[in-house]
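Shown here: the complex without one of its protein chains, the others still in place.
What follows is subunit A.
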């Protein structure tokens, strides 16, 4: 930095191509900065990120209930138990289902809403706010609200069914239905977030492209296919990334709704970790779940970034 103040180097900076500029002039300065700023960051990262992860990986090889230090080494047994467990397989399936529903229903819905609301016309701000509201709401609060909606005695659905003379259903107590009821809440809760992402993306697209397309006589579908989707590509890839990662980590919406029940039918990997690892004080086993969850997230995140988001 200091060198660039002198005339000669400043001139050189102006003349050198950008890739050369970075390497030739600022290497000395940036090393000093790195040496100055890296240790605290590295220390905090080690203390709060790397160390706990290492600890979890270590605990996952022990049969340990959380008291004292782990001593009962069991090797891979926690992992073997995990993959043999019925509830964990349900959790994995549910996570996959939620990902599919997010991608197939939530994101198209969000995109549709975004296209309707992207233009700065009177009233769109109000609608944007309405659709975005569920996202602002705390997960626990949202879960409790929907618990009331689904309640078989007093809930909205029970009342509606009552109007048609049908027997009320205790939706969250039905092992075959509960997970779909939760998916409705997931879509309701998070589509607003993706809608906002898309609106931001849509507003970056040059209006003149649309005008030109109109003049050339393109249909709405053609405009959508040829202009909107390609130019929104990076936003869509980002939104898919968030949707999948969020689906894998779904937890705090499910706890107030069903706690993973009935009969484990609504477990996800994280509720499974909490129920089978934490509340049963099987810390070693819970760590094994955590390790598996971490690996899935890391492989997905890096794979996705490398393959689909490499140009973004």
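By definition in this document, a residue touches a chain if its C-beta (ideal position, glycine included) is under 8 Å from a C-beta of that chain, and two chains touch if they have at least 3 such contacts; residues count from 1.
Just so we're on the same page, contacts and distances are computed from a predicted model.
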Suppose you had to identify the omitted chain by its UniProt name; would it be "Aspartyl/glutamyl-tRNA(Asn/Gln) amidotransferase subunit B", "SPFH domain / Band 7 family protein", "siroheme decarboxylase" or "Extracellular solute-binding protein"? "Extracellular solute-binding protein"
Of the candidates A:156, A:200, A:229 or A:278, the residue in contact with the absent chain is A:278
Looking at A:57, A:81 or A:231, which residue reaches the missing chain? A:81
Against the chain that's been left off, what residues of subunit A make contact? List them. 63, 65-68, 81, 152-153, 168, 170, 172-175, 178, 258-259, 261-264, 278-282
